Each structure stands twice: as structure tokens, then as C-alpha cells.
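What follows is one structure encoded as C-alpha cells, with my remarks underneath.
The other protein chains are all here in position, but one chain of the complex has been omitted.
On to subunit A.
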Amino acid sequence: MTALAPTLIEPSLQPNITLVLVTVGLVATGTALALDRSLVRVLLGMVLIGNGIAVLYLVISGRAGRAPFVGEDPAAISDPLPQAMVLTAIVISLATIGFLLALSYRLWQISGTDDVPDDAEDARIQRLALEDQTSSTYDPSEESTTTSDELAADDGSPRAP
């Protein structure tokens, strides 16, 4: 198998155009979905991007060959290393997607929607900037505005309602 590595850096490695196009299509669609507001669409986008990258590993493993078993002619088998890597990556992304599904279900349970929420802190700073005011921390006479996430973090019991 050591013999495989040098052949890969030879310029004879011709990328499989079909697979490249499939990768491009999957990643582009995935990116478009991931830019959406809804977490489920983001999740689907991530699935597509992950699959696109899995196909990319088929591109880099070079020409297709026989299954890489011991005893096969080393010249006839396909490069096993990218397959090992992509299998690992697929398993990891499966687990992460599962977790993200659970997260979006919980988000829906809590807020009744699966939209990714606004950044409350960002909005607060923008409002202060628009009003040309300093943060209330500097001016005790000013009515206070505390970040909603710090308030939420103060909540000692993160239990389900």
C-alpha cells in the first residue's frame, strides 16, 4: 500500500468530473439551505454539505479500483485511506446531525418555532448606538438594560418547564 502514495502525486491523477459536479451541487444547495432562518433547513443544509464532502473524498481517492483486500494486486485496488477517512467523517456527521435534530426539537418545544432567534445582545448594542447613548453601566441615572442571555443564565435551574 505504500506504493500507492507516490502514484497519487503524479499528475496522472485525473479528477472524476461527474463526482466533482455532484460535490459542487450538493455543497452549493447545502450552503443555500444553511443560510435559512429555520433550524431544520440549516440542518438539512449541513447534511447536504456533509454528503458533498463525502463525495469529494471519492474524488481524491483517484481512479476506482477493486476492493482493497490483502492479496489483491496493489495496482488494481482503489486507495483505501480516503475510504477509511470518509467513513469516520460520515459516522461523526451522523452523530452530530442526530444531536442537532434533538436540539431543534427542543427549540420547537420551548419556543413553538424552529427559527434561529435574533441575537438580543447585538440588538441592544445597535439600539444604544442609534440612540447615541452610552451603556447604562456608565450612567447610573439611566434606566438599566441587561442582556437577556445573562438574565437567562442567572436562572439557576435549567430544568424543563
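Definition applied: contacts are C-beta pairs under 8 Å (C-beta built on N, C-alpha and C of every residue); 3 or more make two chains touch, one makes a residue touch a chain; residues count from 1.
Throughout what follows, contacts and distances are computed from a predicted model.
Participant: With one chain of the assembly withheld, which option in "Transport permease protein", "Cation antiporter NADH dehydrogenase subunit", "ABC alpha-glucoside transporter, inner membrane subunit AglF" or "Transcriptional regulator" matches that chain's UniProt protein name?
Facilitator: Listed in its UniProt record, the absent chain's protein name reads "Cation antiporter NADH dehydrogenase subunit".
Participant: Taking the full complex into account, what residues of subunit A touch the chain not shown?
Facilitator: Interface residues of subunit A facing the absent chain: 1-2, 4-9, 13, 34, 39, 42, 46, 49-50, 53, 56-57, 59-60, 81-82, 85, 88-89, 92-93, 95-96, 99-100, 103-104, 106-107, 110-111, 116-121, 125, 135-137, 140, 142, 144-160.
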